[in-house]
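Below: one structure in structure tokens.
A single protein chain has been omitted from the complex, and every remaining protein chain is retained in its original position.
Note that the chains take the letters A and B in the order they are written out, and that residue 1 is the start of every chain.
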Amino acid sequence: MASSRNTSLSRSVDRVTGGVLGLLALVSGGMVLLILWHLFAGAWPAIEAGRLGAFFTDAKWQPGSQRDPQFGIVTMLAGSALVTLLAVVLALPVGLASAIFHRFYAPPLLERWNRRIMELLIGVPSVVFGFWGLMVVVPAILRIAPGTPGQSLLAGGIVLALMILPLIALTSQAALQAVPSFLLQAAAGLGLGRARTILSIALPAARGGITTGVFLGLARALGETMAVVLVCGNIPQIPDSLFDPIRPITSTIALEMGYATASHKALLFCAGLVLMLCTALLVGWISFRKNTADSAIGGA
Amino acid sequence: MIAIAGLFGALLSFVLFAWLIRDLVRLGLPHLSWDFLSGEVTDAGRSGGIAPILVSTLGILACCLGLAIPLGVGCAIWLSEFTRRSGTAARIITGGVDLLASVPSIVFGLFGMVCFSQTLGLGFSILSGGLTLACMILPLLVRTTLTALESLPSDLRPAAAGLGLSKTTTTARLLLPAALPGIVIGITLGIGRALSETAALLFTSGYSTRMPGSLSDSGRALSVHIYDLALNVANGGAMASSSALVLLALILVVNSAAVALSEHWLRRRASAP
Partner (left out) sequence: MLLAGCGGKESSGTIMVTGSSTVAPVVADAAKEYEASHPGVRIEVQSGGSLRGITDASTGVADLGMISRALKQDETAKLTAHTLAMDGVCVVLHQDNPVKQLDRQQLIDIYTKTITNWKEVGGNNATIVVANKAEGRSTLEVFLHYLGLDNADVKADVIVGENLHVIHSVVGNPHTIGYVSIGTASAEEKAGTPIRLVITDGKTPTMESVKDGSFPITRPLNIVTGAETSPAAQAFLDYLMSTEIHGIVEKHFFVPVR
């Protein structure tokens, strides 16, 4: 008797808890809609004026020109995409190698210290990275390629790679740590060497976690502002080489927002909206791929 | 081969970051002193200290964590314990949170300016900056808490249910303490992310270097101060480096405090009957 009353009591407690937590979840999940709505409201004057077409058809971005105003953002979309891609290409091998080293080879003390340092580096403000890039990375590029501006796609890629390196290294390391030890022991029991075990057992098993890290890095790099604005050169163009300057969308918003007239401001909101939609597509695609990959592994 | 590649990667990342930190220390260390930490900002930051800025930064961080932790952890618990993960509601909310992770920080700044500062009438304030940052680190907290809860042994829950414990009790007494180390990692990552953010704060918590009297005052965060000194105040470079060193120390202190607090709490629970 007492037990059944207890159960019904705990059921109603659970209902209340579930309701409260559900509400919190609803707020968390709905936050993005609030942001989208605000962005959309800010961008509306530009959309209403029919500028959205010009976004993709105009060749240049010169909204303040008296003589020939143009509103093309294709070059800046390309800039965002290229610099992000370059950053991931540079950061992934180094981050992964570092994670493998600290997971399988380093003594535990070194591993713990490394983790603390990486956590610290996530907190270095991007302006510090950007400033350092301007003082150290740009002159280094000029030594390799004299006669170029120095502030370039390559400089942006390197600085962004440094910024997302701790994120990729930490998440990869966590993913490798989560690989069940019986798998590794079984591999060792089969006579596989440590290198083989890592390559053919640990890495494939940790693929999901590593992908999550890469995706977090991608999102961080795409949205990064203060570092890229200092080292990319900010010329809206499709680069011919790694040494050409580029301009990501976030740079444009940061450079022009405080100085924009009403109609120009709406254009910048619009650019922010486009950037967010692109990132959302990327996120959607990756999580879709990841889900199918996970279920494929689960099914096997 | 793998060992050499791994060592190389680890060394390379270590050397690059050591280089960065060395440059910061070389420029910034000479100005560090107790007076720097406890003084008022004078001459636009070229002289004096950063006491009001430290206070504002901690205020912003407190507002941020005060909103983000309940929301994020609550959301993750609901997703993991109180609903079916494959259900429509859970999938929509997970999608929304993931989408939130992809919002560029400068867009958070625009959003915070319109939503908190203007629509809600908070103006340029520590509260407005903290709330904006809370939205920004929310996905990080949800994701890490969710991962921590999901990696708990799967037989915990049926065992607790067999003992007649309610879900609420199970979550509060068993699951959360067990998942705490994972949640703390998420919180430390969030703290790092929040303290390093500049773009989102320029438009929300503002520029004022006065010692804030309340959460509704405008207050300049350390990252914004570093930005202003590095790019806006002539001869501000050295003070920018000093402030960056202080920021790194602050992250170290806050992160260690979070870890120590969680360990202390776990020990006390373990020793309690």
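Heads up, the rule we're going with is that a residue touches a chain if its C-beta (ideal position, glycine included) is under 8 Å from a C-beta of that chain, and two chains touch if they have at least 3 such contacts.
Computed from a predicted structure; not experimentally measured.
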{"item": "Absent-chain contact - pick from B:209, B:223, B:241 or B:262", "value": "B:209"}
{"item": "Touching the absent chain when the full complex is considered, from A:120, A:138 or A:273", "value": "A:138"}
{"item": "Sole contact to the chain not displayed, among A:223, A:245 or A:272", "value": "A:245"}
{"item": "Contact with the hidden chain (one of A:47, A:255 or A:280)", "value": "A:255"}
{"item": "Residue of B:25, B:51, B:152 or B:233 touching the missing chain in the full complex", "value": "B:233"}
{"item": "Touching residues on subunit A - with respect to the absent chain", "value": "60, 62-68, 131, 134-135, 138-139, 142, 147, 149-151, 229-230, 233-235, 245, 247, 254-261, 264"}
{"item": "Missing-partner contacts on subunit B, residue numbers", "value": "42-44, 124, 202-203, 206-210, 218, 228, 230-236"}
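The working rule: only the chains that are shown with their structure count from here on.
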{"item": "Centre-to-centre distance between subunit B and subunit A (centres being mean Cα positions), rounded to whole Å", "value": "17"}
{"item": "Complex contacts: residues of subunit B adjacent to subunit A", "value": "1-3, 5-10, 12-14, 16-17, 19-20, 23-24, 70-72, 74-75, 77-79, 82-83, 92-108, 110-111, 114-115, 135, 138, 142, 151, 164-169, 171, 188-189, 191-193, 195-199, 222-223, 226-227, 230-231, 240, 244, 247-248, 251-252, 255"}
{"item": "Touch list for subunit A against partner subunit B, complex", "value": "3, 6-7, 9-11, 13-14, 17-18, 20-22, 24-35, 38-39, 41-42, 93-98, 100-102, 104-106, 114, 116-117, 119-129, 131-132, 135-136, 162, 165, 169, 178, 194-195, 198-199, 216, 219, 222-226, 250, 253-254, 257, 269, 272, 275-276, 279-280, 282-284, 287"}
